[in-house]
Structures are given as C-alpha cells and as structure tokens.
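Right, chain A next:
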Amino acid sequence: MPRLMDIGLEKLRNMVLDMAELSQNTVSTAIDAYVQGRDLRERIFGWSEELRMLQDEVSELAVEIIARYQPVASDLRFIKSCMEVSYGFSRFGRYAHDISDVIGIFGDLSNCDRHAIQEAGAQAKDMIRVSIKAFTERDVELASNLKKMDDVVDNIYLDFVKKSAHETEANLKCVVSGTLILRYLERIADHATYVGETVPYIVSGERAARK
Partner candidate 1 sequence: MVVAIVPLASILVEVIRNGLSTMNLQFITGLPGVPGETVGGIAPAIQGTLLLIGLTCVIGIPSGVLAGIYLAEFGNNKFGKAIRFLNDVLSEFPSIVVGILISVLLVVATHQYSPVAGAVALSVITLPIVTRTTEESIKTVPNSLRDAAMALGIRRWRTTISVVISTARSGIITGILLSIARISGETAPLILTILGSNFFFSAWNQPIDALPLRIFHDAFQADPFTRQQAWGAALVLIIIVLTLNVGVRLATRGRYSSSRTRL
Partner candidate 2 sequence: MTSQVQLEELKLESKPLTPANQPLEKYKVRTENLNAWFGNNHVLKDISIGFLTNDVTAIIGPSGCGKSTLIRCLNRMHELVPGARTKGSVLLDDSDIYGRGVDPVSVRRRVGMVFQKPNPFPTMSVYDNVAAGLKLNGVRNHVVLDKAVQRSLEQAFLWDEVRTDLDKSGSSLSGGQQQRLCIARALAVEPEIILMDEPCSALDPIATAKIEELIASLKEQYTVGIVTHNMQQAARVSDFTAFLYLGQLIEYGETTNLFENPKEQLTERYLTGKFG
C-alpha cells in the first residue's frame, strides 16, 4: 500500500532523473562543440541555467518532504542523496557552460593539439553515463568503477599540465585553453564519482572516505 510520502519521493526521483538526462546532454554538447569547433554557447548557457533552477526545486521538495513526513532510514538516505546528486548535476551544467565559455573567449583553437581533451572528454562523458545508470538502478558494483575512471581523467589533466610546464616554446592560447578545459573536465569527473558514492550510501548506509 503506497504511503503518503511515496508520492513526494516519486516526484523527487523524476526531477532528479530529468536533471540527469539534461546535464548529460549539456556536457556532451559542450565537449562535442569544442571538438568540432562550433559555438553553441547560447544553447549551453540556457541548459545550465535550467539545471540551476531545477536544483533549487529539488532542494525545496526534499526539505518539504523532510518537514512533512519526518522520514527515516532508507527514505532519509535517498532524499539526502537526491539533494547531493542534484547539486552534482547542476555542477555538470556549470562546467559545460565554462567549457563553452573558453571557446568563446579564445576563438579558433583548431590548431591546438586536442588529443588530451578528446580523451578526457570521452572519459568524462562515459563517467556521467555510468554514474547516472548506477544511481538509477542502485547498482553498487557499477558505481565502484567510477574511482578508476576518475583516476584516468586526473592523470590526463596532470600530464598535460606537467608537459606544459616544461615546454620551452608553447602556444599560449592552446596551453591556457587546454588547461582550463581539462580542469573543468577533471571537476566533472570528480562530481560523477560523488554521484556514484551516493549509491552504496542509499543501499546500505556506507559512506565513502573523503580523499
């Protein structure tokens, strides 16, 4: 027999899943835009803004459910996780916005070596996909893969920075834009792991150790 709270929880879940899909598209679009050299800033800014507003709505609904129904145990853990995860999705939107901003500021970057960014971008997109799937299906094992995937992105970023540090003659535009974008991708990857960490928490109350 459904409980009163179940209506609210269902709504919360749907809002979070909507945000998931939207943030995934936003990030993909931003990365692809960079790779293809297209300027899709307006579209991406719009989506990012929408994500921010959705996050506010999720937060409000979560607080309302808590105040009304005083949930405990798995319900409470789920609601808390929804709040954290929706924040993560709104960050995806924000970083996608920042990536397309770089394109806007720096203009034509087709001369730069975009290999690192393409690799990191693909990994980040994949991580978003995995984290959303793990959250939706409460798949703890799937979520546990995210840590390794995050290490890959971290290494790409660090390698790029180290390489640039020792470069004697470098294209300033390429280095700065590359660093910025890789930094944003690294943050996206981090947030994807945070989304993944909520899965064992919802299922069994386990919390991941903070680095």
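Criterion applied: all candidates are chains of the complex that A comes from, given by their letters.
Please note the rule applied: contacts are C-beta pairs under 8 Å (C-beta built on N, C-alpha and C of every residue); 3 or more make two chains touch, one makes a residue touch a chain; residues count from 1.
Computed from a predicted model, the values in this text were never measured in an experiment.
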item	value
Selected partner (touches chain A in the complex), from 1 or 2	2
Chain A residues within the candidate 2 interface of the complex	3, 5, 70-77, 204-205
